[in-house]
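All protein chains but one are shown at their positions in the complex.
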Amino acid sequence: MTLLEVKDLRIEFPSRRGTMVAVDKVSLTVNPGEVLGVVGESGAGKSTIGNAVVGLLEPPGRMANGEVYLEGKRIDNLPEHEMRKLRGRRIGMIFQDPLTSLDPLQTIEKQLVETIDLHLQLGEAGSKKRAIDMLRQVGIPDPEMRVKQYPHQFSGGMRQRVVIALALCAEPDVIIADEPTTALDVSIQAQILELIKKLCVEKNVGMLIITHDMGVIADVTDRVAVMYRGNMVEEGPTAKILGNPDHPYTQSLISAVPRPDKRLDRFPLVEYIEEAHEPKKELDIATHWLGQARDFGDAHKGPLIKIENLQMRFLSKNSIFPSRRVYLDAVKDVSLEIQPGEIFGLVGESGSGKSTIARLISGLYHPAGGQISFAGTDLVGIKSEKQMDHFRRQMQMIFQDPFSSLNPRMRVLDIVAEPIRFHGLASSKQEGNRIVRDLLDHVGLGEAAALKYPHEFSGGQRQRISIARALATRPRFLICDEPTSALDVSIQAQILNLLKDLQAELGLTMLFISHDLPVIRQMCDRVGVMRHGQLCEVGETEQIFNDPKHDYTKHLLELMPKFSNVAVA
Amino acid sequence: MANQDSATATNAIYRFFDGDLWYSFSRSPIVVLSALMTLLIILSATFAPWIAPHNPFDLAAIDIMDSNLPPAWNEFEGDIRFLLGTDDQGRDILSTIMYGARISLLVGFASVAFSVVLGVGLGLVSGYVGGRTDAFIMRIADVQLSFPAILIALLIDGVARGIFPRELHDELAVYVLIFAIGISGWVQYARTVRGAAMVEKNKEYVQAARVIGIRPVTILVRHILPNVTGPVLVIGTIHLALAIITEATLSFLGVGVPPTTPSLGTLIRIGNDYLFSGEWWITIFPGLALILLVLSVNLLGDWLRDALNPKLR
Amino acid sequence: ETFKFAFQGDVTSLDPYSLNETFTLGFQGNIYEGLVSFDENLQLIPALAESWENPEPNKWIFHLRKGVKFHDGADFNADDVIFSWKRALSKGSDLRGRAGTISEMTKIDDYTVEAITPTPSPVLMLDLTQLYMMDKEWSEKNGTTEATSASDTNSNNYASMHTNGTGPFVLAERQPDVKTHLVRFDGYWKDIKSNVTSVEFTPIKQAATRVAALVSGELDLVFPVPVQDWRRLEESEGVKPLNGPEARTIFLGMDQFRDELRYSNVKGKNPFKDIRVRKAFAHAINLVAIQKKVMRGASTPAGQLIAPQINGFNAEFNTPYAYDPAQSKALLAEAGYPEGFEVGMDCPNDRYVNDEKICQAVASMLAKVGVKINLNAQPKSKYFAKVLATNDFDTSFYLLGWTPGSIDAHNVFVNLLHSQDTEAQLGMFNLGNYTNARIDELVTMVGGETDQAKRQALIDEGFKIAKDEVGYLPLHQQPLSWGVRDGVTVAQRADNVLDLRNVVMP
Partner (left out) sequence: MFSFIIKRLLQSMLVMLTVAFVAFSLFNYVGDPISNMVGQDTTFAERDALRDRLGLNDPFVVQFGRFVSKAATGDFGISYHHKQSVSGLIAERMPATLELSLVSAFLSLILGIPLGVYTALHRDSLGSKLVMTLSLIGVSLPTFLIGILMILLFGVIWQILPTFGRGEVVTLGWWNTGLLTTSGLKAIIMPAITLALFQMTLIMRLVRAEMLEVLRTDFIKFAKARGLPTRIIHFRHALKNTLVPVITITGLQIGSIIAFAIITESVFQWPGMGLLFIQAISEVDIPIMAAYLVMIALFFVVINLTVDILYFFVDPRLRVDRESTGR
């Protein structure tokens, strides 16, 4: 008997300007012990399907058609209190946005214990034990200490693991995992995938996994469904879909996967374009707005960014007496240089301090020690906002979490236009708005996106809004914290190519943080590998990939999911 | 040029009526009703001199012999000239409500606006900047809190009387009231907004704005402010009633409008003296007017709060 | 029998010399007693002095009652009288004015004292009614030989919270502003008709609450009751209003000394200096309308500054000025104000019965003859701060009420009719400084004349002048307004004093 079955699903988001059909005519089945992968275009409706199955569609979304069955029993029309009994216990759900899925005011322990105790009735002590155990299973170091902390004290990847632990802790029969490993480094990712596989085999759990990572698909799934614009275009055994896809969209998708084994000039683009859609116009940077007025008023020679002995620590246990306070050293003694026009890659363990370095450079955190200089000027010493402004304009950041970095009360138009207006980069309001629409178009959102609010977008779409906003200042230096983790490979290719073009034509400098090693290989000139707050290895990209020195680097490269193997096979 | 201006103007009007706010407004009958009610009260107050049946503020026109008449439908003493009856000085209740609402609305709205602007401003700065600035502003708030509106009004009135020439006192009375009520209310907003701003400033969208280089002031106004409007609207709309009533109390203490030009609140206060003696209409009708006003403003506030939040639409 | 009553405020202090105020002294009168006192009709009766004589105009001899005991059991004697008189003259005392009528006091024997007055004093006995006798030994023992005062910084004065009088009631418990509990004194020297054994007094500030407490049966007597609530009390089961004229006259005064009014649009001259304007005002005010509508028929329209209960009253002058707006307009036109003028008016709003409402009614009446009043109604503390000498009599037109504390017209002459004289402290409540040289002369004459007939003639002459010149605009005597439970008999004295000796419970 099938474990989970979705029949002829149609989901609509009605609004006064018309009804948007997010999902149409989708049918899926998941059998016990089986992993079904869902891939597809960003915004195709993958998350929406997951939400619909557990009955938690965001209003005003509604199921216009279709049925959902769990072990043959129809569940989509169950009343709320019946449905509630299924959630968590029978169907475990991991939402796409781990950073906002945790209650900010409760410790991790509380949230785990209440779930475990509710479903498994283990009692206070038993639940606590299991909570710690779960955290260890998802690879959180030092879980006894960490369990007492609050979500904001965790790094992006760690929060994602907590969410996974929460979804798995009550031993559900079906797990729906929406991009569960986007923020994880390959070694943790491998560990999680291992855990999932084990659950499927040992406990006969069925799993629906939504991901953009073809490596993950190749690694864990039995069958794959491919989605495009709300429809399911193809479904079949993993080997068949990856090796010999029928649908042209799938074919182009597969061919766009970045290669881990060799560096190419540009990312291969997806050729499949629906007939109704106009062909993407190529962007000529030299004449485009993005390419104009790039005069930053200094003729600095030498490294653009120079970091020396950078240190950052967080208070993890407060006390009246300074001597009894416990600190967590997030960044320990890091030094690095980034040359103008260079793309510097930063990879490493989740929670190793990558985002913290990004925030330190952008001035969001004040370092506990060390120096950061930008074009020869020491940023740490700058006290006045005015002086800082000068550098801020030249420096931009794409945040790791696309969900919380957009002001929920502003329209996309205003979000993206803000830097343009603020820095006076457009001569008139009209022109500003035109530029915004153009930018939105280039990140693949279409001009219509301008009038919507962030919550109306899918994860990948929000990430693209963030990218458009970062580009809107025409920065000289761009910090990208997992810029494409939520994007499907075709959009990813399009955006990364745009960034590469900007680098090539205008000498855009970048700090590129990612867990996706193939992307790092394609994008970066040099790479730094981080672990436990320290930089353990720095070198030319090709040298790192071909001849890693440090053990940890070797370990990472080994664990890199090998999609190409399958594809080639 | 002018042409273009009018074009953008019509454009703006078009955009407003096409906008989400108008859409959600026009779809809720209750909200439309309360908007109409508020409008009706504001209009009848504004145009009172033209539409009220009597002029109760003209001392020569009122006659003490007409005092305490019950509403017109009372078969024994009702007088058709005075639809809702008269008060203890012979003023027509209906007209006094309309005239009195002018003062009450002015004082109510202006003083709430004043404390909202001051409180929200200081609260935002305090919560966002933190440290010494926060400590300083909040300690001023502590000082402020220790003085009830009554004392502040007495102080301000006294100072105003000291500074301004005698002739201006009567004209200034209303402004003194607005200032006094406004200044004694700001702390509530300041402290609430500060709390919210402290939470909000750590969110990533604010950090994103900081990275863009947006000035703190702009961040406060454009990013944090819209996200803390919820509690402000709640307190603000409720404070409207409070301000109108406080005005009545203060007028009694001799600061504010003279008794010959009673406001809505003052009329209720006057009528309060006559509750035992059976002249209920002096209190009940202005009371109802006040309830209606407060009710509709609060319903509007509720709606606006939800409408301003894109997620709740 | 327990008798429960409420008044709008509390006894300020239990120290009998700390405040010369009607209610405070009236309440203390149930615990303490003077040498003489008033009966229920305000007639002078002997109290701690059995009898007295006046051998010379300046000399009085008092024969004290024997066998009178203080509440602590001590005997009352001549030493206590002299001690009390001295204490009333001490620094913190507010009764120095009354005690000061006597310049010297000597003990003749244990039960006889002699008092010397600086001038012949027709009002001495009246002043003595509320100069209560304290026990010398008790006061010395408790260190309260001087009157309680707020400027006394060392600590609480014992006498403000404890009592030891000779009166029919003994203090049992006191919580200022909350409750004061009295019980009957067994050793009281006189038979009184009251059957009350225990008294609970509560101050209740809000009129509505006070009335509600009476109607709900929680209290036996409350005062004052708002005049408009009389009907309610009449209609309610088991309670009734009790009313009568008070000895207080409410009147309007006008600034007649400044060359230009402070609050007016008339510049360069003072319209109130013109008798035609004052007359016009007098004829514009409809006293009957105020009586009927504002006071609900409870007041008595007045034509002069003293009430019938006051020594020196002459009904002849008590006819109000006629209400005649036409004449009023004519007079204004004649005086050069055909269009009227504007003037600011000061009015208390928590001092007299319906004070603010009266002012509003007056303003509206004056508006009908063209005079625009800018009304400034304030609580008494601000009002008095503004209009009294401390602030340079800062008013142009005002409402004031006056009860002569001694129940004698002389008091009115001194305070209201004499022209302002800061040196001699005369006319200090003549806020508008109405001045007439003859009246100034009369004031001294009335003060020294002991022949009642001659004295009355002098008083009459003074009031006639004031009336003819329209020095003041008297409005009415305000009513006494009490509410009692059915079956409770009390005597409502015209000075608004509740004497518990006269209370009989059913």
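A few comments on the model shown:
As written, the chains take the letters A, B and C, and residue 1 is the first residue of each chain.
To be clear about the criterion, a residue touches a chain if its C-beta (ideal position, glycine included) is under 8 Å from a C-beta of that chain, and two chains touch if they have at least 3 such contacts.
Just so we're clear, the structure is a prediction, and the values are computed from it rather than from any experiment.
For the chain that is not shown, the touched chains among those present are A, B, C, taking the whole complex. Between the chain not shown and the residues A:20, A:118, A:145 or A:451, the one that touches is A:118. Although one chain is not displayed, its contacts with subunit A can still be listed: residues 54, 56, 58, 81, 84-89, 93, 95, 97, 100-106, 114-115, 118-119, 150, 152-153, 163, 166-167, 170, 313-315, 318, 320, 327, 359, 363-366, 368, 388, 403.
Considering the complete assembly, subunit B touches the hidden chain via residues 130, 135, 138-139, 141-143, 145-148, 150-151, 154-155, 157-159, 187-188, 191-192, 194-196, 198-199, 202, 207, 210, 230-231, 233-235, 238, 241-242, 245, 248-249, 265, 268-269, 272, 275-276, 283, 287, 290-291, 293-295, 298, 302, 305-306, 309, 311-312.
Interface residues of subunit C facing the missing partner chain: 12-13, 15, 18-21, 91, 94, 96-98, 148-153, 155-157, 160-161, 175-179, 202-206, 208-209, 212-213, 215-218, 350, 379-382, 384-385, 388-391, 402, 405, 411, 415, 422, 425, 428-429.
What we mean here is this: only the chains that are shown with their structure count from here on.
Once the centre of each chain is set as its mean CA position, subunit B and subunit C turn out to be 44 Å apart. The distance from the centre of subunit A to the centre of subunit C, with each centre set as the mean of the Cα atoms, comes to 87 Å.
Between the CA-based centres of subunit A and subunit B the separation comes to 48 Å, rounded to the whole angstrom. Taken residue by residue, subunit B touches two or more other chains at no position, since every residue touches fewer.
Contact with two or more other chains is made by no residue of subunit A. Across the complex, subunit B meets subunit C through its residues 58-60, 62-65, 67-68, 88-90, 166, 170, 252-254, 258-260, 272-279. Those residues of subunit B whose C-beta lies close enough to touch subunit A in the complex are 23, 202-205, 207-216, 218, 222-223, 226-227, 308-311. Interface residues of subunit A facing subunit B in the complex, by the touch rule stated above, are 16, 152, 359, 362-364, 385, 388-389, 392-393, 395-397, 399, 401, 404-410, 418-419, 422-423, 453, 455, 466, 469, 473.
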